[in-house]
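Here the complex is missing a single protein chain, while all its other protein chains stay put.
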Amino acid sequence: MSVKLPMFEKTAPENVQNSQLRRNLGKVTGAIRVKRARVVDEMPDWEALRDAGYALKTKVLRNLDTYLLELEASVTRVGGKVHWAQTAEEANKIVTDLVKGHGATEVIKVKSMTTEETRLNDALAASGIKAIETDLAELIIKLANEESSHILVPAIHKNRSEIRELFIRTLGEPDLTDEPADLAGAARRYLRKKFLTVPVGISGANFAVAETGTIAVVESEGNGRMCTTLPKVLITMMGIEKIIPTWQDFEVFMQTLPRSSTAERMNPYNSFWTGVHEADGPQEFHLVLVDNGRTEVLKDEIGRQTLNCIRCSACLNVCPVYERTGGHAYHSVYPGPIGAILTPQLKGIENASSLPYASSLCGACYEVCPVKINIPEVLVHLRGRAVTHKKEHGSFQDKLNPEFIGMQASAKVFANQSRYESAQKMARMGQGIVVKNGYINSLPGYLSGWTAMRDMKALPKESFRDWWRKREGKK
Amino acid sequence: MSKENMLATIRAALKDVPEAETPEDTPVPREYLTSLETSLEDRLELFTERTEDYKVVVQRINQNDIVSRIAACLQARTAKTIVIPIDFPDNWLPEGFSFIKDENLSHQQLDESDGVITGCEVAVAQTGSIALAAGKYQGRRAISLLPDYHLCLVFAEQVVDLVPEAFKKLEPSVQNCKPITFISGPSATSDIELNRVEGVHGPRTLEVLLIE
Partner (left out) sequence: MKVSLFLTCYHDTLFPEALKATVTVLERLGHTVDVPMQQTCCGQMHFNTGYQIECMPLLDNMLAAFDSAEVVVSPSASCVGMMREYYPYLAEQHGNHEQAQRVESLNAKTFELSEFLVNKLGIEDVGAYYPHRVTFHPTCHSTRMLKIGDAPLKLLRKVRGIDLVELGAKEECCGFGGTFSIKNADTSMAMLSSKIKNIMNTGAEICTAADTSCLMHIGGGLHRLRTGIKTLHLAEILASTEEHAHVS
């Protein structure tokens, strides 16, 4: 069962105060924004690609049952075996049993958000199976014993000198410099033997083609190629929304994904495999289709578009909130704007009710989203669901909250002209005690967050409508 | 059991979608570019420029110079043991190197070699990408993965302008269940400060001979 996540607004401040984190994130997100803009601007048909991506995802989601069955038939036809898992536990059990069935005690893994989400590594460990993460950032996180803070670059919160220090300490490489190429070299040496010997590979999927049964993994380092090519057995775990209808549809997503994620025209490696290939790569292939809350997202007509997500992380990189708080403040494998809408839907709004509020609704995320998820719209929609939940199931304390009372009361006042005008007068009279030199620099209670760091201009002596009435009277 | 449950949950979640609706009822606007009118020269020039952006050395050569250029490339790297796909033409192989045909070489043998030479199925000018599809002179996936040096032969007529054209050209390979790998530059990572640096697990050096 899902557990209640800590409140974003309670944990964000300590991250906002972390100077190293702020500097690392500010530098990195600033640079990637410029780079992304450059590679997007050189595409005259960018908006058309976004439109096509949105339409393709909509098409899949509205016909998801049909497409899943088509995918199953295709994968089976080309020699793969398809498994269905409703929950994380079920998915993990399927994978664990497969690994145990081959007598393996180690598996090599390509970075996969879905297996992060299901906490597959913990499940494998419980059965005595060691999962070796082969993505550089995942390796860094694992060695540092930390949680991921970014979808694409889990160790984005760490700078090169922190990584050097970590590698010297954990990989026994005393002579490392902080040159990224040198650090990458250390990872190459560390993992090469594993690639050559471990019999089972585990991957996620960026896309799965219903028509042909082809699975795609998009990556940079070559660890994805290693894990999907060298082991005897390959197990791929994917969320049910990752389907695209036909092979040709890659012409859309293979243009938008690289430019949106790493700001490259094309990332170094894309692997596409179609079942089991004779004398080339794994001779046994399993595809595990995971729901784990996705059908809850599908159910909400507004929220459904969240499943368009291709995990590019462009929304994280442009988000001014994410830039200041970092990913850990979101307490979820999916941080940033997409996490703020996905997590509450996957885990239940009651368990992550603060996340939809972790946004100033500036809309930068929507502007860059390659599959046109209207994130601000879903955010306000989920805020609506959070309030409805509070009204229906909230505790007594929830209902004594000044915002909860104030919002409902003020809406009643504002709905009517005469009540609204009386309230204007009362506010003017009531502010007397807090105004100094035309400014208010300390407000009580709920509003104190405002004046903690900003002054507030006092209410003028006369509202516009009073002035207007006088002016019209003189005519 | 889970399958039936999942499908039933999905159908229930989609209750707003009319029963009779099919995938064809959702139109997909495809207003993006699927071809360009360029000259061969412009296309090759763009391919060269975009591939070089990934720090790949691209040499434009004449068909008659294949042997001598391969020799020069290998010499420059002091590469001795070179893996080649089983169908690689003998008359393209220069003297003085040890070429091993991939007759089911072990991963260990591939790892110990100094490099690999392959052809490709299609190349994309727009993105500086090369696609291998287990076709002619391409071999299986592992041979272009484990050696640290990859020399790729690209024929001028294999280069297309745009990504959509490449996927179209690869359609028969997919229908024949061939594995496909897009390669855009050498192995790299963006995991340290989101900055692309070359050289992690795949070949750390990629060179291209563009043959006219």
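Order of writing sets the labels: A and B. Residues in every chain begin at 1.
Everything below uses one rule, namely that contacts are C-beta pairs under 8 Å (C-beta built on N, C-alpha and C of every residue); 3 or more make two chains touch, one makes a residue touch a chain.
Remember, predicted model here, so these are calculated numbers, not experimental data.
Considering the intact complex, the chain excluded from display touches A. Only one of A:A48, A:A144, A:V434 or A:M456 touches the chain withheld from this view, namely A:M456. Within the whole complex, the absent chain has one touching residue among A:P6, A:G384 or A:G430, and that is A:G384. Against the chain not displayed here, chain A makes contact via residues 8-9, 12-13, 16-17, 22, 302, 320-321, 324-325, 356-364, 366-367, 376-377, 380-381, 383-388, 403, 407-408, 410-412, 414-417, 420, 424, 427, 439, 441, 446-447, 449-457, 459-460, 462-465, 467-468.
Please note the rule applied: only the chains that are shown with their structure count from here on.
Chain centres here are Cα means. That of chain A falls 30 Å from that of chain B. Within the complex, the chain A residues that touch chain B are 24, 27-29, 31-32, 44-45, 48-49, 51-52, 55-56, 58-59, 62-69, 78, 84-86, 90, 134-137, 140, 152-153, 155-156, 159-160, 163, 180-181, 183-185, 187-188, 191-192, 195-196, 212, 214, 220-223, 225-226, 229-230, 240, 245, 247-248, 250-252, 254-255, 258, 262, 264-275, 277, 279-281, 289, 291, 295-296, 298-299, 301, 317. Residues of chain B touching chain A in their complex: 2-3, 5-7, 9-14, 16-17, 21-23, 26-34, 50, 53-54, 104, 107-108, 111, 124, 126-129, 134, 140-142, 145, 163-164, 167-168, 170-171, 174-175, 177-203.
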